[in-house]
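Quick one: structure below, then a few questions.
The complex appears here without one of its protein chains, the remainder shown in place.
Order of writing sets the chain letters: A and B. Residues in each chain are counted from 1.
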Amino acid sequence: MISMTPRKDISMQRTVLTPVFSVLLTLCVGAGIFAVLGYDPSAALYQFFVAPLSRPDQVADLFVKACPLIIIATGLAFCYRANVWNIGAEGQIVMGAVCAGGVALFFPAIPDLLMMPAMIIAAMAGGMALAFIPGILKTRFNTNEILVSLMLTYVAALFIDWLVRGPWRDPESFGFPLTKSYGDAALIQRVELPGIGTIGQLHWGVVAALLLAVAAYFVMSKTVFGFQVKVMGDAPRAGRFSGFNPARTTLGVLCLSGACAGVAGMVEVSANMGQLQPEVSFGYGFTAIIVAFLARLNPLGVIMAGLVVALAELGGDRAQMALGMPKVVTGLFTGILLFLLLAGETFNRYHVQINWPRFDQLKSGQLKSDEEG
Amino acid sequence: MMDALILTVILTSIPLILAATGELIAERSGVLNLGVEGMMLMGAVAAFAITSLSGNPYLGVMAAAAAGAMTAAIFAVFTLGLATNQVATGLALTIFGTGLSGLVGAPFVGGTVDGLQAVSIPVLSDLPVLGGLLFQLDLLAYGAFVMLALVAWFLNKSRAGLILRAVGNNHDSAHALGYSVLRVRCAAVIFGGLMAGLAGAYLPLVLTPHWSEGMTAGRGWIALALVVFASWMPSRILIGALLFGGITIIQLVGQARGWEMPSQFLSMLPYLATIAVLVLISRDRNFALMRAPAHLGRIFIGTR
Partner (left out) sequence: MTHAHSAISAETAPVLEAVGITKSFGDFRANDAVSFAIKPGEIHALLGENGAGKSTFVKLVYGLLQPDAGQFFWHGKPLTISGPQQARHLGIGMVFQHFSLFESLSVAENIQLALPAGEVLTSLSARIRDMSDAYGLAVDPDAYVYDLSVGQQQRVEVMRCLLQNPSLLIMDEPTSVLTPQETNQLFAVLRRFADKGMAVLFISHKLDEIRALTSRATVLRRGRNVGTMDTKGKSNRQLAELMVGSEVADINRHKEPGKLADTPPVCRITKLQRPKSTAFAVALDDISFSANAGEILAIAGISGNGQDELMAALSGEWQPPTGDVIVLEGKDISHFDPAARRRAGVGVVPEERNGHAAVPSMRLSDNALLTHHSLGQTVRHGVIDHAATKAIAAQIIQAFDVRVPNDDPMAAALSGGNLQKFVVGREILKSPRLLVVAQPTWGVDVGAAVSIRTAMLDLAANGSAVIMISQDLEEVFAIADKIAVLHDGRLSDVMPADQVTAEQIGLLMGGDDARRGASR
């Protein structure tokens, strides 16, 4: 039997070392699995983690890959910190892309300078609207937000599929499910530095993502709203005592994370695709959940965590090309890393003891428990 | 023509029935395991690999069950042993299972196997209409129906099932009476994994006899929705599985007959219906108590 007693204080040491240790252990376990299955572990690790970073433009592409993850995970960090489980980011991405696309495609007359802001607002509104649904159902009817938000991802995916194959399909696309291309004002341009030109695929959305994460960190740690989120997540009764409203907190964080996911959808389309297609998110909504946890729900940590996961994704591409591994192998690393990080959280917060039960105790069904009387 | 369609609907629903039945047991005990997709893929790859290597699809089925159970055991170690967050751990399990299965299955891509053969049940298979549809299926399909019935009996008529339901309804009361909440949940979770593994096996062994990464294509998530749609009652899983599984078929029929409604909206219906069911369940506190395992997803720490 494992017994856990809460620790009195969480040392800074442990907080920093646990993720580092988890990463190292993940590499070991991953390498071990590769070896067992007949792949060369060091070649695999090289392809995964070193090769994608060998050139500056590759590093830039790493940031491009991490961009949507960072934006979404920043919003999710607030949600999860408040103990609200938004699993529907995948759908909120889609709705954001759709609403922004609607602005780009049907209001081309908007002055160029205002187009981006208009699309951003539309994207936020779209994501927020979808996230609002599990929120209102939870606050009014006490419905489980995990399942509702999950179901809505399907609805959103089907919705965009219908739009792009139906009413929004470009008549000149030769039957392919694509909308018309966005005008230039609706596209996110590559970053061009004087004298250097573009760096890989680096676009301004990346800059926005980084700024967003920093701003979010500020909000989380220095504003009353951030404080509210943390208190309501850790001790809702103390939150009410403090004067915070549970329903408003729930709706607030859901709308915030929905808005972030929506913007991420818009950015991905405007930076990389230039038009709407049936699939605008490639599991980012779910991967971002992992990123949020890897970041231990800290917006600054989201940057680092986003880069790590993006690295694993890019690494998966390389491993596929160089070693014939299937693309999904990335999941091996991110999955193990998350397991170990979650376990690390437990070790951080509790003093864990494993008591090997004596055989006779097992027989009489003994239970040991230590509760306050 | 109609026969073939109905048969397809039935076959498509089998993996959903298997996976949902397993997840139902886990959830009735109070554990939300979002890793169904990952467990199914582990089952699928194990089934394909072992069948490919041994030539015996039944060995493949057993390997799939074992793979699913072992994958679920990982989940149990973290969520029950170390009290980690069930949502995060479940997602990690899905991503991990998808990745590991892809890796294990890589050498097998492009191959085919001789899967499970249909087994006719004597006498019954000669019935008009029903005979061809229901009684000429493979053994795993029969197994799915049998398991569903067994689980229904187990939950409602057996003492062990009663204990499971009690644990899911109120783990504190169960503990106060002296039952080991963790042991019950562990068994439920592993059973869920075993069933998910079998569900995964059905894909390469019956539906599409090859292996490709991620071949479950979201069926695990559908199974999760199915459990809620069925209000955690085994009897409704059958209907729901036929509904969810058959929705694509219905779309084809609809298109052939020139129905007005775009197919995507038809496809949305099961998910919207699930949300409606969820709201109805949670609105009425008494109804909720009757249906949803009240302690679903809550971590049990009080006693160790």
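In this text, contacts are C-beta pairs under 8 Å (C-beta built on N, C-alpha and C of every residue); 3 or more make two chains touch, one makes a residue touch a chain.
Everything quoted here is computed from the prediction, not taken from an experiment.
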item	value
Where the missing chain makes contact, among the chains that are shown	A, B
Touching residue (missing chain; options B:A64, B:A106, B:A166 or B:V181)	B:A166
Candidate in contact with the missing chain, chosen from B:L177, B:A217 or B:A276	B:L177
Identified contact with the non-displayed chain, of A:Y46, A:F107, A:F225 or A:F347	A:F225
Hidden-chain contact residue, picked from the options A:V50, A:L114, A:L211 or A:A238	A:A238
Interface residues of chain B (partner: the chain not displayed)	159, 162-163, 165-166, 169-170, 172-174, 176-179, 286, 289-291, 294
Footprint left on chain A by the chain that the document does not show	6-10, 222-225, 227, 230-231, 234-235, 237-238, 240-243, 245, 361, 364-373
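Keep in mind that, in the parts below, only the chains that are shown with their structure count from here on.
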item	value
Chain B - residues contacting chain A, complex	32, 34, 38, 74, 78, 81-85, 87-89, 91-106, 109, 175, 178, 180, 213-214, 221, 224-225, 228, 262, 264-265, 267-268, 271-272, 274-275, 278-279, 281-283, 288, 292, 296-297, 301-304
Chain A residues within the chain B interface of the complex	1-4, 33-34, 37, 85, 87, 137, 141-144, 146-148, 150-152, 154-155, 158-159, 161-162, 165-166, 286-287, 289-290, 293, 324-336, 338-339, 342-343, 345-347, 350, 352, 365, 367-371
